[in-house]
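A single protein chain has been omitted from the complex, and every remaining protein chain is retained in its original position.
Moving on to chain A:
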Amino acid sequence: MSFPSPDATMLPGPNPGLETAAAHGQPAWVLLAYLAAGVCFILALRGLSSPATSQRGNRLGMIGMAIAMVTTLLTHYPKHAYASPPGNPFDARIDFTTLSLILAAIAIGAVIGLVTARRIQMTAMPQLVAAFHSLVGLAAVLVGAAAYLNPEAFGIATSFTPIASQTVVNIFPVSRIELGLGVAIGAITFSGSVIAFLKLNGNMSGSPILLPARHLINLATLGAILLLIAYFTQHQSPWVFFTVMALSFAIGFLLIIPIGGADMPVVVSMLNSYSGWAAAAMGFTLHNSAMIITGALVGSSGAILSYIMCRAMNRSFLSVIAGGFGATAAAASGEVIDRPYKRGSAEDAAFLMKQADKVIIVPGYGMAVAQAQHTLREMADLLKKEGVRVKYAIHPVAGRMPGHMNVLLAEANVPYDEVFELEDINSEFAQTDVAFVIGANDVTNPAAKTDKSSPIYGMPVLDVEKARTVLFIKRSMGGAGYAGVDNELFYRDNTMMLLSDAKKMVEEIVKALA
């Protein structure tokens, strides 16, 4: 294994005659092709402004990716070192062994990706997204390591051969910063996403794991990474580069383990953002506009989604990242106070909704866990047949990732124009006969509006208690929501608790309605 020489900056100045030029000077068509790919990616996101244009946007994204890959293969195909014989229209130096390896690598990835995309259940989408993020992160780390080991191939180094000594390869100082940052962000994305995946997939407990002095450890590690990257510009030794990588893997792990399951929407969005910044940093290294544009798009997309999620929980981004939410409150709510509540049966629920003029359904993570979305749509169809107006109300943090509930309802063939966001539907609860809460809890808690001591005080919530009747499906009366707080709603006069598994309860209601 050969590394670039550790201390090339200290050697006598380069001999201009032997210096190889930086390979950033690419032909204009290449620059334009990458720009076109970047524009396709912008249009792909733009298409998502409405479901009607979204498919076209996705196809543009694929075209953009094809342009970027083909351009790279045309300009950087593998070649043998010997000179091409003159008069041959094809480059006779093409290294077909390596080329077929590359095509095989793409094919392997394509098969794995397509099979996964086809088989994955919609309820498992948060895990899949986390797993995909980890791959982007790891790919960034691998590219960074390859660029460090073979900097001339990336055009980020000068090399010269002093008389009677070994060739010295000297990575540009700017490229060293870009490489260091790219590898650090990529490694954080990777290990953070692996933890997020394990938590979302249930391989690891969703409750926060709190190390003593964790803030100190994290800050010290981050500081060390930044200092080492600064030192890397002076010394391109392997130990500096690989220590940055190792510390970044560690900090990604340390940052995510104290964050609880309910905060996962923020974490997933944040890692989405990081994967973008990692791509952008690599784009700077390669002077590649497609990568820079994509990185900026993805980076801002993840950042905006994190912001939307934090706002929907009335929490600051820093407090989410600091972690530990839900751990203390859950411990405190150990004493269960016996308060009177009304309990109803599936028949009662069916009767109430049949008589209603308007029903608003409020789904939450519990619906996803119980896979109740299809049965729920059946129930809504039966109600509509009875002349009941049915709408769905979705809180931005319902579920485990942004838009999770919308996808599940879409999967169950619920038309998207019956599904409304919090701010669009909240005023309608007052004129609603039945609010049907299935698998949601904290996002309906009126204490968020009134109780200043509640950990969720100030969080925007759905005003379900304003409906004439609230039907609330819950497995049992024990066990609070993810924030670990008791829900005032259960004990209200207009609330009827339906204690059962979400799917079983809805199935029984469907039977009673039919």
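To be clear about the criterion, a residue touches a chain if its C-beta (ideal position, glycine included) is under 8 Å from a C-beta of that chain, and two chains touch if they have at least 3 such contacts; residues count from 1.
As a working rule, contacts and distances are computed from a predicted model.
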Listed names "2-oxoglutarate ferredoxin oxidoreductase subunit alpha", "Peptide/nickel transport system substrate-binding protein", "DNA repair protein RecO" or "proton-translocating NAD(P)(+) transhydrogenase", matching UniProt entry of the absent chain: "proton-translocating NAD(P)(+) transhydrogenase"
Residue of A:79, A:235, A:358 or A:466 in touch with the missing chain, whole complex considered: A:79
Options A:402, A:446 or A:460, residue touching the unrepresented chain: A:402
Sites on chain A contacted by the missing partner chain, in the whole complex: 1-2, 24, 31, 37-38, 41-42, 44-46, 48-51, 54-55, 57-59, 61-62, 64-65, 68-69, 72-73, 76-81, 95, 98-99, 101-102, 105-106, 108-110, 112-114, 116-118, 120, 122, 125, 128-129, 132-133, 135-136, 138-140, 142-143, 145-147, 149-150, 152-154, 174, 268-269, 272, 275-276, 278-280, 282-302, 304-305, 308, 394, 396, 401-404, 406-407, 410-411, 413, 415-419, 421
